[in-house]
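Take this structure first; my questions come after.
Missing here: one protein chain of the complex. Every other protein chain is in place.
Going by the order they are written in, the chains are A, B, C, D and E; count residues from 1 in each one.
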Amino acid sequence: MTRFPVPETDELPDDLRKRIDEETERAGFTANVFEAYAYKPSHFRAFFAYYDALVEDTPLAREEVEMLVVATSGVNDCLYCVVAHGALCRIYADAPKLADQLATNHRAADLSEEHRAMLDFAVKLTESPERITDEDVAALRDAGFSQEEIWDIGSVTAFFNLSNRMAVLADMRPNDEFYTLGREE
Amino acid sequence: MTRFPVPETDELPDDLRKRIDEETERAGFTANVFEAYAYKPSHFRAFFAYYDALVEDTPLAREEVEMLVVATSGVNDCLYCVVAHGALCRIYADAPKLADQLATNHRAADLSEEHRAMLDFAVKLTESPERITDEDVAALRDAGFSQEEIWDIGSVTAFFNLSNRMAVLADMRPNDEFYTLGREE
Amino acid sequence: MTRFPVPETDELPDDLRKRIDEETERAGFTANVFEAYAYKPSHFRAFFAYYDALVEDTPLAREEVEMLVVATSGVNDCLYCVVAHGALCRIYADAPKLADQLATNHRAADLSEEHRAMLDFAVKLTESPERITDEDVAALRDAGFSQEEIWDIGSVTAFFNLSNRMAVLADMRPNDEFYTLGREE
Amino acid sequence: MTRFPVPETDELPDDLRKRIDEETERAGFTANVFEAYAYKPSHFRAFFAYYDALVEDTPLAREEVEMLVVATSGVNDCLYCVVAHGALCRIYADAPKLADQLATNHRAADLSEEHRAMLDFAVKLTESPERITDEDVAALRDAGFSQEEIWDIGSVTAFFNLSNRMAVLADMRPNDEFYTLGREE
Amino acid sequence: MTRFPVPETDELPDDLRKRIDEETERAGFTANVFEAYAYKPSHFRAFFAYYDALVEDTPLAREEVEMLVVATSGVNDCLYCVVAHGALCRIYADAPKLADQLATNHRAADLSEEHRAMLDFAVKLTESPERITDEDVAALRDAGFSQEEIWDIGSVTAFFNLSNRMAVLADMRPNDEFYTLGREE
Partner (left out) sequence: MTRFPVPETDELPDDLRKRIDEETERAGFTANVFEAYAYKPSHFRAFFAYYDALVEDTPLAREEVEMLVVATSGVNDCLYCVVAHGALCRIYADAPKLADQLATNHRAADLSEEHRAMLDFAVKLTESPERITDEDVAALRDAGFSQEEIWDIGSVTAFFNLSNRMAVLADMRPNDEFYTLGREE
């Protein structure tokens, strides 16, 4: 399932086992990213603590977070994140076609002007961070995003530039469930 | 110093103030990344917890970590990270010329074969993560890196693909001190 | 549904109406590419005649044709072709996960060595045709493909470099059905 | 002359032989693309039927078609199409220098504003189809092109994105005649 | 003829006028690069002194120099240099088709193995100088080039990376004569 060994559940530190149990309970299956990151507990803790902060402490709607994740992961051609967060995107946005659109090309997606501006920024920050200037940040403000939303749009994008590269490093494989979740209207 | 407001020290949560005080004590000045991240305490905690795990729980030498940071940040043209971690790279590697070489072009740097393989991997994972295959991972193993070292090489690179984009988002400015630290032999 | 007007069915030349009726019969719905191309009947005839030749007069398995289409369209970020031929790929290959893998990154797909060589060629011919040399063609032969298969691998790839650009020009939208077809095992 | 075998004339299906004879009659020599495509008659028919539709059923002037072909083929570095259609471009536009200018860099060519807009679109659709948006199509309309002309500008460009890749696949060599035709004023 | 004013002949310093007269005598017309550079005499002198050293003090055959120029200028899409040195390449190599091949795509040109290695190096040094390593230099040596030839191959390539940018800066237009010179066998 990954390029690195996955420890047995009973060899895991308690906090990791507890988190994995909760996630498995919630989803009905254990997303492979948890098993992959269990290879190194200190990184498991850090990675998911950051992730939790991104999705829990933000004025962005959860569907907006997932739209950012899918568009970013599409640019980086990251299979695990496109498929796993594609499912979350479909579910949170209640939009069965959105994830395929965003993963393929956000410019062809059915989006509000605000969300197009949001994803234009995310895609540019992913593809050519060195070209981001005040004008790009101003475009987000003009689209109606608050200062904290702008920080969070950038943060989610930045975090998945980390996450995409970890998934590639470990060759994480998406669980079968993610391919189909949320596809029914 | 950044595109986002920096809170007054006495408005900070205790744990952030404590961390900033410790860092200031250690370095003799407050690195701007701490002030920039203080804009959002939940992200401050997550970011530095991950960073701590990367530099403290690893078989990589600290100088190797900093070499990875500087080469990655050079590819992403990230001023804050090139200058701030350039100083750390010079200090930890006790090599006053190394950071300028790595930031400009790791192919022109004075490196062992092992470190060249390490940085070839980091640069490819940064520039084109979608092209990483088993062969790239095997090249690290052939260069003598252990499984955990390979995970950590990828993790440091991935984390600074996050960090570079946060520095760009916030337009973080390197402290003057970083430009000159560690330049004397 | 597209940037160009779609003629009423009863205004269409007989041969176009007949073809559209047959396709609608077969699929249970009218794929939007037929309506989009109906804008210009002479191009409709030429486009589908070429397409028919590609899928009917070839030693390649139909699933191989669709794998080539999806990988090519993924590189070109073409929403219509990724989604519509993603469905065909799932159905012909009887592989519900394959299309998402190929559209995202063929290097991360579950593939035989032969099919990996086939798609490496298609992706290179799409991304940088000017760099194709005898060695690339030899790699296909070494993977076991016959001369005619090599011609056809190149032809399918070339045709969808046309088709992707027509879909972008016309802003063709995939039918809802394509998003979900063939996803059940 | 190509990477694939060229059948003897008397082994060809009648319709192919007839077309080749006509073309040879018209040009005074047999353009190699006909011999190359004769390798696979079903593709020969489809390819030239599409080509015929593009040049015969269009409000674009023939010289405009050839300008699109040369600029597109120049971007794709396709020797056969640059040289063969360079000759046609010189002849139809009655402009001995135009093809070399377009093949090298359409931005440096002697062009009307309308033709510059036409070729800007073609070059963008060739280089980065995923970035084409409503604004690019509007720019063609603003330059005075009708809806059908816009369809045809895109179609010629798309078709030569196919054609360039077939020429590369087969390593088609331009006939000597094409290098010099139409160079005299 | 260029973006900068061209001084009257009788306003030129004597040495420039003498050089221009000699060149005009030799070629039968005044190549526009001389008039363009006459805008700034100190640069005229420096530019042509360097050029003279490249073509006069070298073990490379003059046709090899011109092949390097055309391939480099083709990569940089430089109209003036492709057309003007295309003529010189045809004449010195006595090869009427070579320049069009090299300007379009040196990989599709009729070349010896030695010259292919030479031009592979030139194209890489032009496109991505930061990726040149010992292996690239060794490939030239393996192809039979002497140390001085390697220096000169690199120097001609480097000089035309200057020259191409000056032609673009000044928007130099090739003289009509260059388009047709040397096209007859």
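As a working rule, a contact is a pair of C-beta atoms (placed from the backbone, for glycine too) under 8 Å apart; a residue touches a chain by one contact, two chains touch by 3 or more.
Predicted model, so just to flag it, every value in this text is computed and none were measured.
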item	value
Partners of the unshown chain among those that are drawn	A, B, D, E
Sole contact to the chain not displayed, among B:T9, B:T24, B:S42 or B:N105	B:N105
Touch criterion as defined above, residue of E:I20, E:A71, E:C89 or E:M166 at the omitted chain	E:M166
Touch list for chain E against the chain that is not drawn	3-5, 39-40, 42-43, 45-47, 49-50, 52-54, 56-57, 76-78, 125-126, 129-130, 132, 134, 137, 147-148, 150-151, 154-155, 157-159, 161-166, 168-171
For chain A, the residues touching the chain missing from this view	130-131, 133
Missing-partner contacts on chain D, residue numbers	105, 107
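We take it that only the chains that are shown with their structure count from here on.
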item	value
Relative to chain D, chain with the most remote C-alpha centre	B
Distance from the mean Cα position of chain E to that of chain B, given in whole angstrom	43
For chain D, residues that touch 2 or more chains besides their own	77-78, 130, 168, 171
Pairs of chains, among all present, that meet the touch criterion	A-B, A-C, A-D, B-C, B-E, C-D, C-E, D-E
